[in-house]
Each structure stands twice: as structure tokens, then as C-alpha cells.
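Before any comments, here is the structure.
Note that one protein chain is taken out, while the other chains of the complex remain in position.
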Amino acid sequence: MTDTAKPDRDEAQRLRYYSASQWTLIWWRFRRHRAAMVAATILGIMALMGVFAEVVAPYGPTSRNASYLDGPPQLPMFCDRQGCSIRPFVHGIKTERDPITLRAISVPDPETRVYVSFLARGEQVRLFGVIPTDIHLFGLDHDKARLHLWGTDDLGRDVFSRTIYATRTSLSIGVMGVLISFVLALIIGGTAGYAGGRVDGGIQRVTEVVRVVPIIPLYMGLAAAMPPEWSTTQVYFAMTLILGLFGWPTLARRIRSQLLSIRNEDYVVAARLAGARPSRIIGQHMLPSFTSFIIVDLVISFPYMILSETALSFVGLGLRPPSVSWGVMLQQAQSVRVIEQTPWLFIPAGFVVVAVLAFTVIGDGLRDAADPYSEAR
Amino acid sequence: MLRFTAERFVGMIVTMLLVSLMVFIIMELPPGDYADRYAFRKYSGTGVSVTEADIQAIRVELGLDKPMLLRYFDWIGNIVLHGDFGQAFAFETSVTKVIGDKALLTTAILFGTLIITYLVSIPIGIYAAVKRASFADYGLTTFSYLGLALPNFLLALILLYFANRWFNADIGGLFSAEMKDAPWSLAKAGDLIAHLWLPAIVLAWSAVAYQLQTVRATMSDELNKLSVTAARARGVPETKLLIKYPARLAINPVVSTIGFDVNRIFSELPIVAVVLGLTELGELLLRAYLDLDMYVAGAILLLLTFMIVFMNFISDILLAWLDPRIKLGG
Amino acid sequence: MGDLLTVENLTISFRTDEGLITPVQDVSFSVQKGRTLGLVGESGSGKSVSTKAVMRLLPGSAVIAPDTRMHYTAKDGQRVEVEKLDPRSRAIRRLRGGEIGMIFQEPMASFSPVYTIGNQMIEAIRLHREPNKRQAREIAIAMLERVGLSDPATRIDQYPHEMSGGMRQRAMIALALSAGPALLIADEPTTALDVTIQAQVLDLMRELQRDLGMGMIFITHDLGVIAQIAQDVAVMYLGTIVERGPTAEVIRDPKHPYTQGLLAAIPSLDRLNARMTPVPGDIPSPTERPTGCPFHTRCVHAIAGLCSARTPREIAPEPGRAVRCWLHDEAGRSAA
């Protein structure tokens, strides 16, 4: 009985396999890449946190707690000397100044407990800038006290909340930068690859020139060219533009060489003879054959964007306060004082590392998944 | 080979010319020019009120009033014909003088970094590929991923701190105080190396990460090549086999990307230099940008880029020499 | 003539992510001095893996079962128990190239592209025959000449990519022979070549084998080629030898349904118009090895309930021949 049932199921599976689209196949193969799946999940969580920053973050990015400056992270606990509780709580806190070193030191008061509550009511915010709400993922159920999971900075701003908002900025800059460079690469690489010949030669030269200029110094030059009177929003968009403007050469080369290699394939020639417009030929006939490679390349170029933004902001040529990005936060942390006294301000660095790692691992996974021969090897 | 070299050389010159034009355009981008700042420096503290006419006069004096294309030709002409990179406004001296020794130091950092990069990444990459899927491989891969992901300025800051606090290393700068002004000697070179390791390690880490991945991947590919099995089937001893066959080919992609390593290193240099307090070209470049000292910025950008283009050229030649298939392909 | 190489009960498994797979199971064959054994079977049947096992060239994930015996008689008469050698040992290296030469399907890929033909030949010669560099070079030139390359003194300094496919294959043969092996393993050496060159190369190999008095294992999926070159044949299917015996007899009277199928698939001039009758069905993946007789999924003669459940043993229907099939094993069948 089972003898006949099993081959049937296998057969069905195999049928499914052979009839599956390229994308489904990639997805199947990708799903098997455990590290990449973990990375994708982490990145997904990051992105969600960024999108819903207003709700995830208990406080606004510039909201201050003047009674907790340079405060260390507060770990919610269940037990203290007075016993245990089911609900997590933190102790009340006071900031005092060391009379000799003048350093602000926070002293927890083990007598007072402040309980953590989830979906707590807090600051009024507008989700996506539109929907008003005062519900936050978590908070303290005491009006005055604040919970600082990852401590506070020198202005008493919540590092956790700021990191969440920074995640939104940095990831979105990465996305925008990648999109811009993608469009440019598509146009430039597409033209070169489709036209070939002298046009290709000229474009190749230009690409070469753009490729040899070291990218951060180049960004710096362009960033220095940003008029100082620009607002933070304008700077934000300019940054994405700059990052995108010079991110295209690698991808453009990829598109070009792929196009060149399939330019004389029968189906392309046929389409051309049938009088299809170049853009249609490229878009309908040529691009789909290597879309997966493009996607891999796009994913791989994310880390550059993120690291570039971070680096530029770090040296003061990128985003500036009150914008809050990973780079901006790290710029504020770039001091010996922070390493020695308030190391929690480096937490955003962990985000940078994790995000870059995640993108790299996903890129690896996608590359393996998109490679039709990956299983044969 | 000669023809190949000649062709590549011409290509290099053309690229350099185009790059110079691009660099000049970037120099021109920032709004305003140096004239008002110069005026300001010149008259600050003297109680003189600076008028627009004064600034215009300075503009004429500095040649900033001519049309852009003319200035480009002036600029590039002076560089090519006289090795004159123009005037460094902030230092009130020539760019050549400001750059001077720093170009040498930058080159020292660059080569220090490249040497570390290749000395580390090639053997380890080969090792990781041979020991594929072992604990060592995963460890090394993770380590190199970290190199990719950890922003190097952060690495610099942390290394700086620990080098300083734990080893009491002399930091900030490329020379110790005694050696700074000494003429070049063996002792001074030694001093430079003692100061070089920190920036070189910081810069090398991410470069190592990239190259390690490349070497490991190519090596893994090469290891599975039939030619390796064939050689093994001829009884070639294992170590010799690894070196002669897969490793020899695994180096090719490394050689072919020397130019990009240089690019990456130069790209990261300014930021690392700022954190480490190095006084070399990268740091000067950043300051020049902040000061709008555009001839300095332009000269540095040009030098860095030329170095990259040149290293690309070297890498092409090396690769052609290493891989006989290339020459024929043209 | 004694046995040059005897392989008994060769079983090879690979550790993979999906678990242990066993592409070669219980394979036995032997090669005599001066004779050619043809190993035939579809791709994936374990031909190459088996011969690689003899050279101990399998990757680290491969496991050779403990009851496997592989005995090789060296040129000096010494008997080598190959399965006991460490794959990194000096002893196995002496075997490789010097005693057993190997040529591969793709000559282009089996040369390293960055060294000249001569470089790779001289390396092999110096390892096994003649440490002097100049003399090694002369031997190499002579060998190139022997395989019919014109202007060998120039060819020797050429890179593989500077040669045509046929020339490369000849150079490959020269390379394998340059160290003077007593046994040559040729792994589908002609598949990548077009038909006329294929014939030339086959002629050359037959000639060389005869002249040098070598033993040879010739691997192919083409029974027709076997008929031209091999005195003995072993037919492999899914990692087992289903039938073996002298070539002429096997072709004349194939016992195993698989061999019959293979023979029927050979295009021949007198049957050009007839519809080809390949073995029906697909070869199963190594991970889904059928139980019982591995061929039962494609066998038109399969005995229901038996072939799918129990593995047939090897029996000798006639002297000098062997087959693994329930159809020929009445004793076994009745015992089941």
C-alpha cells in the first residue's frame, strides 16, 4: 500500500519541482540556506522596528530624561531584595554628581520598584507621521520614571529609542541609495550592453573613471559641496543621492556584460528583427534572464551604502543632528570618554555590524540560490 | 607582452586624464570659493573691515575669477609640466610643500597595509579552502565577515584606545617625538613601522576580509578542478600540488584586484586617519574639504586616484605575466 | 599473465548533508597485464568513482568499506594493498602516475592553464622516472612525438589553450604515459571529441597499449567503443557491476536486461532507420537508491515481489562470466 503511495508523492514533488518558476526555485533553495534565513529574519525584524519606530521606541529620538544623564542600561528584573514579582520591574534612579570628578553617577534606589508594562501608554506620536497614538510596545507604568533598556546619552536621551529611529534612517538611506544606483546602473549598463561597439567603449571609459576614484573621498567631496544652509531633510536626500550616484559602476558592468553575452542569442535577435523597441527588448527579453544576479548584486551593495553613510556621518560630512542615524549616533560616541565611561553608546555599532553581516550573508545565500548549478556542485 | 603593456599604458594615461577632469569638477562643486576665507584670515584681528571689493581683489590675485575650463587647463598644465599643484590657501604655501612627505607616508601606509593584507589573506584563504567546512574554516570566515561589517573607524577607535591603555603604545601620528624631525635613517624607518602597524591593521582588516573570501572561494573552486585531480593522479606531492596548481591560480583574482584594494584602502584612509590622529594625505584631505582648500583636496584626490590607476596598471601587467591566457585575449 | 589489479568488494560511501549515500556497492573486477578492461555504464553509475578509489583520489567525505580489497602488483613485482595505504603517503604517490596513469574526459580541464604542456610532463617524469631536467625534457618530447603530435619540440613549450582539442587529448595521453605507468585508467577520454578524432584517439590508445604492454581500464558509457578497444567488459548500474565477462561474449550474448538495453541503444548502420530502443526510464538519483535489485525500477523483466525486495548475488552462468540478476539465479530465486 505504502509502496505505491510513496512514489506518487515523490512524483508529485518532482513535478512541482520541474514546473516551479525560477523564483520559486530560488526561494526553495534559499530557504535551505540556514544562515541566510536567520539573517533575513533579523533584517526583517530590524526593518519592522524601523517602520514602526514610533511604536517600538518607548520615547522620541530627542526626548530627554534630565534626571538620568549618561545613565547605564537598566535591565528589567523579576527579583530583588524585597522578593520576586511576575511582572518585570526596574528600580527607581537618581543622578548624583561626584564632587571631585564631577561625573554624573546614577544611583538606583532599591526601595522603589517601577513596573514594566507592555503596550503602555506614553508619549503622543504619529505612526508613519499620520496615525496618532500613544501606545508604545513597552514602557513603565509610572508617569515620571522612564525605562532605558540601553541607557541614555549625555543629554539623557534613550539610546534604545534613538537606535530604533536611527535604524529607520540608516536602512532607508541604504534602500534609497541602492535604488538610485540600480536605476543608474540599469540605464548606463543597459545602454552599453545593448548598443555595444563604440557607445559601449565610451561608457566603459567613464565607468572606469568612476570606479577608480576612491569612494569615500569622493563622497566627502560631494558632501562638502552641499550648501551649508540646507536643512536636515535636504541633507538626507542629498546623501541618498550621493551614495546612489556613485554606487552604480559594479552593477552597470554586470548588466552590460550579461547583456553583451546574450545580445546575439536567438530570441533576442528574433525580437529585434520583429521590430521591438530597444527598451522593450532589454526589459522584456534580456533582463529577466539574469534578474536573479542583479538582485544578488543589489543585496551585496547594501552594506557599502550603510557603511558609507555611517562613515560620512561619523566624520561630520554626512547627516547631522538632530537627524538620527547610526552614523550620527556613533559620531557622538567617538570619544575616549564614551569608551571608558559610557560604552553603551556604542550599541548602534552592533546594529551596523549585524545589518552589514546580515546583508552579506543574505547575499551569499541568494547567490547560491540563484546559481542554477549550485546543487550540482 | 610589450604590445600588451603599451596598450595598457595608453589606457592608463587616458583614464588619468579623464579622472583629472572629474576631480577638477568635484573641486569646483562646493559653493563659494576660498577668497572670502582668505580675506578673513588675512585681516582677522587687525580691525580692518573686509569689503566685497577686497574679496574680489583676492579672487583675482588667486586666479579664482577665470572661467572654469581655463582654470582646469591651467591646473592640469602646471601639474604635468611643472609638477606644481597650485596654492595651499590654508597653509599659505604651495600644495606640493603641504603634501610633500605625506605622500611618502601615505605610500608607506598603503604598502604596509597591502603587505599585511596579502600575507594574511592568501595563506589563510588557502588554508580555509583546504580545510573547508571545518571549525577553523568557520572561525576564519566569521572573523573575516566581522572585518567586513565592523566600521573601520570604530575599529580604529577601539584599537587606539586599547593599544594606548594596555600597551601604552605611542599613538597619534606616524613618528615618535624624537624621530619626527630627524632625517631619514634606519632608526626612523623602524620608528615608522612601529607606528604603522595600528593604521595598517585597521585598514588591512577589511581588505583581508575581502581577499580572504576571494582566495577561499577561488581556491575551493580550483581544488575541485580536474587539473588538480589530474596532477594528484600523477603522484605530485600534496603540498607542492596545492601550491603549484590551485594556489597559483587562486592568487590570480587577488592580483587582478590590487587596484581595488588600493581603492578601498584609500577610501577608508581619511576616516581612519582622523580617528588615529595620523597626519597623512587622508587626514589632510578631510581637513582640506572642511576648509574648502580645494587645490589641496584636488591634488590629494588626484594623487590617490593616480596611484590607484597606476596600481591597476601594475595589476594588469602582473596578471598577464601570471596567467598566460590573458595576453592572447588582449 | 597475472592480475595487475584486483578489486574485490569495493564499497564507497559519501557523507553528505542528506546523510550517507553509497554510489558504489560491492564492486569486484580485475585487470590483467596487457589487457583492457572496459567499464561501461550510464553517468552516475559509479565507474569514475570506482577507479578514483583505486588511485585513492576520493575526497575526504568518502568512506571505503572495511572489507574492500584492492591489490595492485607493481612493476617490480611487489604486491600493494592499496586500500591500506594512507592517501597522503609516499607509497600511494609512487603508485599514482608512476604505476597507474590516468587520463580524463576533458583534456583542457585536466591541464593547468598556467603551465606549459612540457612543464607538467617534465614534472611527472622527474617525479617517477628521470630526475635530470634536460633528460626529462627529452623523454617528454619523445612521448609527444609518440602520440603523434607534429613538431613536438615546439609543442612542448605551448600552453594548453594554444592547442586544438584533439592535440590536447593526445598531449594528455602523452602526459599520462610520460611517467611510464603499467596500468592506464582512461576515464571517457573520447567523449568530448568529435567522431573522426575520437576514432583516431581510440586507435592511438589501442596501439599504445599494445606497444607498451600496459594494462588499461577504459571507462565509457558507449558499449560500441568498448567493443573496439576492450578485451573484457564490466557493466555498471547504480554502483554495482551487473554483468562482466569477455567483451565478445558479453556483446554476443548479454545476460542482464540492462546490458541488453545498452546494446540495443547502440546506433548501427544496419538499424539506422529502426527506432532506437534505449533503456526506458530515468536513472534514479543516488539518494533514492531502490531497494532490492537496483535495476528493477526500469527492468521489463522484473519479477514482482522479488526484484524490488532482495538484492541478487553475483553468479557465473558460464565460465569466465558473471551476472547479478534473479533471472539467471534460479537457485537463489527458489531459496527466496
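As written, the chains take the letters A, B and C, and residue 1 is the first residue of each chain.
Here is the rule we use: a residue touches a chain if its C-beta (ideal position, glycine included) is under 8 Å from a C-beta of that chain, and two chains touch if they have at least 3 such contacts.
Criterion: contacts and distances are computed from a predicted model.
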Identity of the absent chain, which is to be given by its UniProt protein name, from "Multicomponent Na+:H+ antiporter subunit D", "Fumarate reductase iron-sulfur subunit", "Hydrogenase maturation carbamoyl dehydratase HypE" or "Peptide/nickel transport system substrate-binding protein": "Peptide/nickel transport system substrate-binding protein"
Specify the shown partners of the omitted chain in the complete complex. A, B
Kindly state which of the options B:R8, B:R71, B:R248 or B:R287 is in contact with the chain not pictured. B:R287
Chain not shown, touching residues in chain A: 62, 64, 66, 69, 97-98, 100-104, 154-156, 228-229, 231-232, 316, 320-322, 334-337, 340-341
Extract the touching residues of chain B with respect to the undisplayed chain. 32, 36-37, 40-50, 90-94, 97-98, 100-102, 157, 160-161, 164, 168, 170-173, 175, 177, 180-181, 274-277, 279, 283-284, 287, 290-291
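Here, only the chains that are shown with their structure count from here on.
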From the centre of chain B, which chain's CA centre is farthest? C
Go ahead and note the Å separation of the Cα centroids belonging to chain A and chain C. 54
Report the inter-chain centroid distance for chain A and chain B in whole angstrom, where each centroid is the mean of the CA atoms. 27
Help me check something: in the complex, which residues belonging to chain A touch chain B? 205-206, 208-218, 220-225, 227, 303, 307, 310-311, 314-317, 330, 334, 336, 339-340, 346, 349, 352-357, 360-361, 377
Which of the residues in chain B come into contact with chain A in the complex? 14-15, 18-19, 22-23, 26-27, 29-31, 145-146, 148-154, 157-158, 161, 224, 259, 263-264, 266-271, 274-275, 282, 285-286, 289-290, 292, 297, 300-301, 304-305, 308-309, 312
Chain C - residues contacting chain B, complex: 52, 55, 57, 88, 93-98, 100-102, 104, 106, 109-115, 120, 123-124, 127-128, 159, 161-162, 175-176, 179
